[in-house]
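A single protein chain has been removed from this complex, and every other one stays in its place.
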Amino acid sequence: MTALITGSSERVTGTRLLRREDPKLLTGEAKFIDDITQQDVLYMALLRSPMAHARIDSVDTSAAMKMPGVVAVFSGADLKGDWVAPMPCAWPVTADMKNPPHYPLAADVVNYVGDAVAVVLASDKLSAIDATERIVVKYESLPVVLDLQDAASDRVLVHPDLGTNTSFVWEVTPDKAKVDHAFATAVHVVKSRYIQQRLIPSAMEPRGVLVVPQPYGGDYTVFSSTQIPHILKVMLSLTVGISETKLRVIAPSVGGAFGSKLNIYSEEVLALTLARKLHRPIRWTEERSENAQATIHGRGQLQDIDIAADENGKILAVRVNVLADMGGYLQLLTPGVPLLGGFLYHGLYDVPAYSFTCTGVFTNKTPTDAYRGAGRPEATFAIERSIDRLARKIGVDPAEIRRRNFIPAEKFPYASAPGLVFDSGNYLPNLEKALEMVGYPEIRSEQMKRRSGGSKKHLGVGLSCYVEMCGLAPSKVLGSLRYAAGGWESATVRILPTSKVQVVTGTAPHGQGHETSWSMIVSDRLGIAPDDVEVLHSDTSIAPYGLDTYGSRSLSVGGSAVFMATEKVLGKARQIAAHKLEASADDLDYKDGSFCVKGSPDKAVALSTIAFEAFTGHDLPEGVEPNLEATVTWDPPNFTFPFGTHIAVVEIDEDTGATELLRYVAVDDVGNQINPMIVEGQIHGGIAQGVAQALFEEAVYDGSGNLLNPTFTDYLVPSAAEYPSFELGSTVTPSPTNPLGVKGVGEAGCIASPPAVINAVVDALSDFGVEHVDMPASPEKIWTAIQSFRRSR
Amino acid sequence: MFPASFDFFKASSVADAVSILSREDDAKLLAGGHSLLPLMKLRLASPAVLVDISALEELAFVEDKGDYVAVGALTRHHDVANSELLKSAVPILPFVASKVGDPSVRHRGTIGGSIAHGDGASDLPAAILALDSDLVAVGPDGERVIQAKDFFLGFLETALRPNEILTEIRVPKFSGGWSYQKFNRRAQDWAIVGVAAVHNGSTKISLVNMASTPIRASAVEAALADGASVEVASGVASEGLEPPSDLNASADYRRHLAQVLVKRALTEALG
Partner (left out) sequence: MQITTIVNGRSYTKDVEPRTLLVQYIRDVLGLTGTNVGCDTSSCGACTVLLNGESVKSCTVLAVQVNGQELTTIEGMATDSGLHPIQKAFQENHGLQCGYCTPGMVMAAASFLNENPNPTEREVREALEGNLCRCTGYHNIIKSVLAAANAMEGAM
């Protein structure tokens, strides 16, 4: 660790402090949304469209109304007057972006299988679900659009009123002539098309919401399994038309999210609307098969990437065209997701000419939105697959081609061709460390041995070097990207009368361990035990300002705000201490919970004394307010840019096409690490999700727009039996953009791993002349690739 | 999700269960529930009546009967997998049972339930078929014995009558080689293709998920009987079969896998 100011002689940051969150989660004490009960509550169930595209001719709710326990049944038409605005899209990426109105219940037309058409409220969950089966909806089917290129052709329109399926075209091409020239004069051009399949985020806890009204006071408390309680509150106020002063949003324990709970969902809006309408508490818990259709999907892109290189494999230009699947509507951040990768298709390579264009199109499928990595996995996959193809084309080792192209360490801060400034980086030692950990030469020689011995078990090694951007900021840059929110985060630090510390953060953790990490930051600065620091979050009444947890932003933005608020409150304590010690504030040292006069350690006053003094206010210096409390809202000057090298080793059974992941080495540089145990946990999980994209998972639709694999029996979330243990290493290149020197780690594993695995698969199949295998690289796809090679001979 | 409403009867004996089945319309037996309850929760099945036989201890046993081992229909996969008697007398059966579902499923699911469900994609029916087992069913007219080869009639359709209960599986002992090859993408999944091979004088092979029912690889068996090599015999593994196509595998790929896995199974069983 470097440069972290500490007020403690025993450093807590950088240690593997066990998580304070764990005991309640390990014993069943933690309350997830479905664990919260409420007297007199009504259970909500939704009837969802079985048609991908259809006009709603009629909705007959009369039979459902007569079912036992049923209190109310509404169609979309019934509730048309109950909202003041459609569901929000907070990222209108272009001024002319097309955004069809999207309401919690479809009233006229359904646009995907799973689009909600009616809602039942009943005294218990079983009655509510049973009654949905009695609602009779007459549909008039409309032609469906499922394929991305078909959608782009406008042959059939999802939303005929828009006149096109194209929602937007967004481009970053700083200098087109430079790109054209590079391609015209390049020695090597590698053109590739990649498919980013649709993925179902599959947080283990499905979504849920509980709204508790106080009909006479006019207040509403919304409990939701969300990663964005603060943003949800603002958006609910805007869509439902309830004053922000009357809304309190609480995220209880949240069972994973991965972007899928970074949204404003129909059920949240409906539950609040109906609680207002019926003056009753309303609750809803999603079923797993419902989750597969009603919660956003991830990825869903068709990528065309061309790279131009000189005779040595030095990349001169990258040119990208992406067709991105929006699904049936735009959800909160749908159009912005591909853009988060749009600046990064040159990877961590020093590429002078750059062009990226993304076309977002509507289809009759579940809307897409942010899923772990959001845009950066797609970009990383495209460049990391393509650089491997370039290496093969010119006959150099995949490690060597990367060395030749890395942005050199001396170029940081690095101004990239598409217009970002990479904060810090040192790529070469990171790659070399990963190669050493995996034993690269030994694996290559084992691979050759198997090949020459005619083994049917083919070894493949795949490298993936990545850089990503997280901690979206500063706010004014987000404004220039037309993102509707800011990039700041707030923190309040209070030193209580007994000198215990209360931290209020605007982040909303759901597995990331913020309570532990934030307490470590404060503990170090104040020289007190982490257990003496309490961390409050995820309740808009306790933490009024916050921008929540997504995009690997929480530590670099929110953790930094906590650090700065601690610094600020310590500044106030220092003033009081100076007054007490009759010394100048500048003459005081602070260590291990006490201020003392420099050079006179016996002239000291404890923080606990000052805390109580501040509380009583009996003897404070002139102009100093009572109490020790400080709030900081921090807007960072830039994104952070973590990077790393991941290496996958696979074995492919030539007879069956089955791939076994034998080893997985990851060396990540996420800047300073507050708690390495938590950092590693984030990387493990990310790797597993990326490997799942590479080898297992895909949301598959039939020709009518039915999702064919909505359950965990068919949607292949892998288990422990499908993975090896992972081998992790790290390098540390602190970020200069925040006081902690941290970068971000939540998504890194998931960004790096898909190309590592697919590069390994293609490497294993190189004997068969296979140049690419689409994800997920199922045994059948691999077998088919081998077969077509054999047939061609 | 959860099942639609049904009437529930707990059977006090096999005879009681048979009489309830005979009396009630649209009644289904419930044992471990690991085939039926998932279908009912997704509302793919909604029987009007469930007859719970899971507590009939007289149907949970593994007994040495000389030439064969009698396995009670309510013996759980976990108990089949850990039976010392089966491990020594019919080792393929406990091995196959240990590959069904996952440990928690095996603590609950029963061999009789799996066989009576008759799913062509499930492991145990194919093993029973390769072992030429006899299946004992009890109905209103008493007991009858059905040979495994006559038991699996079509997609989720067996020779059991609506008011009959499968009570016992009689598995012939054998001392030769055997193999069970299960190919899937996740450990907990159904087999994409599975192959059970038993070598005891002659060689019997059955296939999982290669047809609407578990099915014997008769072309392979015939080729071997005619003296064909393993290489040649496994080449005809999918002859005459119409395997399903689904998200995990096309019919063509299944045909190919059947050949690969039959070869591996034969190599292991005959080796």
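All chains are identified by letter, namely A and B, in their written order; residue positions are counted from 1 within each chain.
One rule holds in what follows: contacts are C-beta pairs under 8 Å (C-beta built on N, C-alpha and C of every residue); 3 or more make two chains touch, one makes a residue touch a chain.
Owing to the predicted nature of the structure, the values given are computational and were not obtained by experimental measurement.
Asks: Can you say which of A:Pro23, A:Pro101, A:Pro160 or A:Gly241 touches the chain missing from this structure?
Replies: A:Pro23
Asks: Contacts of chain A with the missing chain: which residues?
Replies: The missing chain touches chain A at positions 18-19, 21-23, 25-32, 34-35, 37, 126, 202-206, 253-258, 287-289, 510-513, 677-678, 680-681, 684-689, 711-713, 717, 719-721, 723, 725-726, 749.
Asks: Residue by residue, what part of chain B touches the chain that was omitted?
Replies: Touch set of chain B with respect to the missing chain: 1-8, 10, 30, 33-34, 37-38, 41-42, 50, 52, 54-55, 78, 101-105, 107-108, 186-188.
The definition used in the following text is that only the chains that are shown with their structure count from here on.
Asks: Roughly how many whole angstrom separate the Cα centroids of chain A and chain B?
Replies: 44
Asks: Please name which positions on chain A make contact with chain B in the complex.
Replies: So the residues of chain A in touch with chain B come to 126, 129-130, 133, 287, 289, 655-656, 658, 696, 700, 708-709, 711, 713-714, 716, 718-719, 721-722, 778-780, 783-784.
Asks: Quick one: which bits of chain B touch chain A in the complex? Just the residue numbers, please.
Replies: 1-2, 4-5, 38, 42-43, 183, 185-189, 192, 247-250, 253, 256-257, 260
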